[in-house]
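Note that one protein chain is taken out, while the other chains of the complex remain in position.
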Amino acid sequence: MPAPTTQLVNVRVLLFASYADRLGLESVRVALPVSATVADALDHVRSLPGGERIPPRPLCAVNLAHASLGTRLTEGDEVALLPPMAGG
Amino acid sequence: MPAPTTQLVNVRVLLFASYADRLGLESVRVALPVSATVADALDHVRSLPGGERIPPRPLCAVNLAHASLGTRLTEGDEVALLPPMAGG
Amino acid sequence: MAFLSATPIDPAGLVGRVASPAFGGVASFLGLVRNHHGGRAVSRLEYTAYGPMAEAECRRIVGEAESRWQVRVALEHRTGALEIGDIAVGVAAAGAHRDEAFSACRYVIEEVKARVPIWKKEFFQDGDVAWVDPTSASAPHEAVRE
Partner (left out) sequence: MAFLSATPIDPAGLVGRVASPAFGGVASFLGLVRNHHGGRAVSRLEYTAYGPMAEAECRRIVGEAESRWQVRVALEHRTGALEIGDIAVGVAAAGAHRDEAFSACRYVIEEVKARVPIWKKEFFQDGDVAWVDPTSASAPHEAVRE
């Protein structure tokens, strides 16, 4: 079956640790316009109840690698919003 | 018994590793004039057979601590001539 | 090889994985769970990770160290519940020279702290529970229950 032609990109946004606690969410599915960026996915999450408690410029990742807010998203991307890390 | 009055200080000079090999000696007793220094003890050792193969300014120790060639010696001191160290 | 471990880290095992007859020096670092933080008594803690990314990021960091210096690096980070004194993270770097071993070891632990998505929830003796935020100097913790 060919991939459906669409004007939207579907991505999954993961939240962790304090961010997950603040929204009571660990994962959100978001449909964004083509040419959307990480910043657009973030805007969506920050519009959810409790979302204002995510900082305006958190650390972000796309597909398991650090990414900037300007990174373009494509269908199926896994976006992650990362609180300040505390490993080690 | 009071310490004997003497015009000499008796010291022991220890040699290690390559220095001991070069002289075929690990320890030498030396009687030096009062106010003698480590340099005087070294001069004595370097005057022994094979002693010219001890460098003119080796690392030295007196009584288990690093010392300079100018260190004054007193009766019973243990002087050591130390080849380049290779610990670690 | 997994970099995240739900079971205790064995420091001798880390060293054994990098030691080789060609390498003269092994520098290592162990991060232990301290009994205090910000002047308050800690009783235990929990590490949670974004697992697949943490694995990928650890692999990248080790690869960077091994291409920048002539070293072999082992890295392991705990997840889950830890007690005081437990090893939270272990790094071992073997090199032909100690300078490289130290540099690589230090690089890896600094990059792990900066880049690997792992979070720490501290349980204080007074009953408080808080996520550790190393970037917040004035308020080192964010209370979990606000």
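Just a few scattered comments:
Letters are used for the chains, namely A, B and C, taken in the order the chains are written, and counting of residues starts over at 1 for each.
The criterion applied here is as follows: a residue touches a chain if its C-beta (ideal position, glycine included) is under 8 Å from a C-beta of that chain, and two chains touch if they have at least 3 such contacts.
Bear in mind that the values here come from a model prediction, so they are computed numbers and not experimental data.
The chain not shown here makes contact, within the complete complex, with B, C. When you scan C:Leu4, C:Ala27 or C:Ala54 for touch with the missing chain, the hit is C:Ala27.
Think of the hidden chain as still there; on subunit B it touches residues 14, 16-18, 21, 61, 64-66, 80, 82-88. The omitted chain makes contact with subunit C at the following residues, 11-12, 15, 19, 21-36, 84-85, 94, 96, 98, 101-102, 105-106, 109.
Heads up, the rule we're going with is that only the chains that are shown with their structure count from here on.
The greatest centre-to-centre distance from subunit A, using averaged C-alpha positions, is reached by B.
Here the CA centre of subunit B is 50 Å from the CA centre of subunit C. Averaging Cα coordinates per chain places subunit A and subunit B 74 Å apart.
The distance from the centre of subunit A to the centre of subunit C, with each centre set as the mean of the Cα atoms, comes to 26 Å.
Residues of subunit C in contact with at least two other chains: none.
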